[in-house]
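Everything on this sheet refers to the single structure shown next.
Our next item is chain A:
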Amino acid sequence: MVKKRLERFISHRLDQVPIASVYVKSRGWYFVIAWAHRLCGILMVLFASVHIYTLSFLSTPALYDAKIKFFGLAPFAFLSWMLAIPVIFHALNGGRLILYEMFGSRNDNSMTRWVFSLSIAFVFLQGLLMMLWSRSVSMLFFWLVAATINSSLACIVISKSWKATGSIFWKFHRITGSFLLIMVPAHLMLMHLQPGISQEAAMVIARIQNPFIKWIDLGMLFAMLYHGGYGLISITGDYIESKVLQNGLAALIFLTMAAFGWIGTRLAIMI
Partner candidate 1 sequence: MNNRLRITATLHCDLLIIGSGGAGLRCAANVLDKRPETRVIALTKNAHPQKSHTSTAQGGLAAVDPGDPEDKTIYHMFDTWKGSDCTADQDVIKKICDSSWEQILWLENRGMHFSRNPKGKLSKRTFGGHTLNFGETSAYRAVFEADRTGKGMMDTCWGESLKRNISFLNQSIGTELLFKAGRCVGCLVFKLKEGEFIRIFSGATVLATGGSGQVFKITTNCRQNTGDGPAVALQAGLPMMDPEAIQFHPTGMIGPGILASETLRSVGGILRNKDMEPFMAHYAPRMKELAPRDLVARAIASEIRKKRGILSSDHKVEHVWIDLRHLPDAVHEQQIPEVSGFFKKFLNLDPKSELCPVHPSSHYQMGGISTNAFGEAQDHLQRRVPGLFAIGECAAASLHGFNRLGTNSLLELITMGKFVGNKVLAYLDHLSKEPTATVDFISFDRFSQYLEARGKNKIGQIRIDMQELMTENVGVFRTEEGLSKTIDALRELKDRADQTALGCKSLRMNQELLQRWELDNLLTVSMAISQAALNRRESRGAHFRDDFPERDDAFNHHTIVIMGSFNKVEIKKREIDMSIFKAKDQHFEKFDFIERAY
Partner candidate 2 sequence: MASHYHITLKIRRYDPENRRSWIQNYHLEAGRILRFVDLFRKINNEQDPTFSWNSSCEHGQCGTCSVKINGKPLLACELLVENAVQYFNTPVFNVEPLEVAPVVRDLVFDLTKAYKRIDQVKPYVISPANPPSDQDEYSISPNEMKQYINATRCINCFCCSSACISSHRNFLGPNAMLASMIRVLDPREKEKAQRLKILYGHRGVYRCHSSRACSFVCPKEIDVAHFVALAKAGRFNDPNNE
């Protein structure tokens, strides 16, 4: 009863969001969600580029410390908290899409509700942790758990798509998506557990020197670059009619991703 009322209240409010409501009436909620998913995806690609660029300063720790101070400022702290919104929404919704498309879960209204509820919970949890700002965790243990769970998820998706007809690139996009499903939100949350965990070059370098974490980072890096790159190419495929222009753009995106891959790998290996 309460749940119903709450839902009605929320959907009523949502119906009044100016632009969205027009689309909800004319194309339905999933259309709006698909746009949100797309925008979050693009936003993350942009963030990731900046991210890897800043991380590249780690090769001169002093420079990194100097530069990164800047991001410690209040408005940036707020922004880095807000980053949780696109990350978690895209991740969970991506998970839902994988279930919908590959696992035949077609009546996924309740899934959608979970996506929204968990996203909100995650964002608040992260905010809370950011404020507590002092818990110490065993990095290794944390990653072990996250990586194990996530690899099994990815394995399920791999086994599901192995024999299916269809494009291998597309399947790999879903596989990398499922691999990032927990890794990225976990990474994000972890990076906000302690002061200095990401803002002191020494601490970061010490961490990356652990071979296990190094592999985790590299795995995440390549999964993300492939996934984001394919995503962008797929978007150009929707809009660009000229085959030549489209191939050109695809090559450009590929090269950009490869460059970031190179920067990221060099970083992880050199340290």
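A word on the picks: all candidates are chains of the complex that A comes from, given by their letters.
Here are some notes:
Please note the rule applied: contacts are C-beta pairs under 8 Å (C-beta built on N, C-alpha and C of every residue); 3 or more make two chains touch, one makes a residue touch a chain; residues count from 1.
Worth saying up front: this structure is predicted, and the values here are computed from it rather than measured.
Screening 1 or 2 for touch with chain A: in this complex the touching candidate is 2. Chain A meets candidate 2 in the complex at residues 22-23, 25-28, 30-31, 33-35, 37-38, 97, 100-104, 106, 161, 163-167, 170, 234, 237-241.
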